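What you see is part of a larger complex, with each chain still in position.
Every chain is named by a letter (A and B) in the order it is written, and numbering of its residues begins at 1.
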Amino acid sequence: MTRLSKTRRPLVAVVDTTFSRFDMGRAALKELSAFDVRTVRVTVPGIKDLAVECKRQLDAGADIALALGMVGSADIDRQCAHEASLGIQMAKIATSKHIIEVFVHETEAQDAQDLALLFDDRTRKHARNAARLLLDPRWFVKRAGQGLRQGRQDVGGLTA
Amino acid sequence: MTRLSKTRRPLVAVVDTTFSRFDMGRAALKELSAFDVRTVRVTVPGIKDLAVECKRQLDAGADIALALGMVGSADIDRQCAHEASLGIQMAKIATSKHIIEVFVHETEAQDAQDLALLFDDRTRKHARNAARLLLDPRWFVKRAGQGLRQGRQDVGGLTA
């Protein structure tokens, strides 16, 4: 594909947290380097800080944001994730731009290495999606209803 | 019915996902082709991306949107559906336009074929409703309180 001139390249905001146990922002940036997009990276303390930071970046010119966070294993953490997620919905509606929410639950994997791989895989796949939504939105239409997954195996589609 | 001139035909945005295991967008478009409406189709990754995409399409001129998604069977998926649904409420209030939410739960049917039929039936009935809200809103008034269902048998009305 011919590269876009630098000024026409869309801008992806990558927002992650210090709370997470994996450097999700770094994984996202690596993946995005293969795409014809510019990036800006910001890190905030925890998942409840993601929504407003995404909004700030989108207000400042980003075309899409990745909201990258880890949901802890404590009882209260699932409620925090719910609040963070609703904040992200508010930020999307306020900006009319996409924010791709990438949450990994600390309890999703069996050991530290599995967890790291899950973080890496899910973040990269969502990062690709963010770039595609800007550069090639028809990519998704062609794959509608095919049971695509991020961080897990695709499950496939059904036919009537 | 006399067809409306192309410029006067209302525009229906059909928004579905790659996460879904059924091509809901295609089913909706088929159904809408029998109505005097124009359509635009967009596909996003998952159900949490539906609300803002519907808002984007409504802001860009669509008169109504169909938000088509599958709710997965994992524990966290129901919470995601709740967040997606609240985002859709926000988008409706922000645009003052209808967004018809069509969610199918992966656990609603007993096997893959039943699930596919449920997807197809519910999507088509909701698609018809979207067209009617634009073209013939009195259709609903005539059927108020009659226990109509999408994806299931109508249950009928009560009398005092």
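Note that in this section a residue touches a chain if its C-beta (ideal position, glycine included) is under 8 Å from a C-beta of that chain, and two chains touch if they have at least 3 such contacts.
Keep in mind the model is a prediction, meaning the values are calculated, not measured.
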*Fill in the total copies of the single sequence across the complete complex, 2 being in place.*
5
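Convention: only the chains that are shown with their structure count from here on.
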_When chain A is superposed on chain B by its C-alpha atoms, the rotation angle in degrees, nearest 5_ = 70
*asked:* Using the touch definition from the top, list the residues of chain A that touch chain B in their complex.
replied: 78, 82, 85-86, 88-90, 92-93, 96-101, 105, 126, 129, 133, 137, 140-141, 143-150, 155-160
_Complex contacts: residues of chain B adjacent to chain A_ = 16-27, 41-45, 48-49, 51-53, 55-56, 59, 76, 79-80, 83-84, 86-87, 90-91, 94, 112-113, 115-117, 119-120
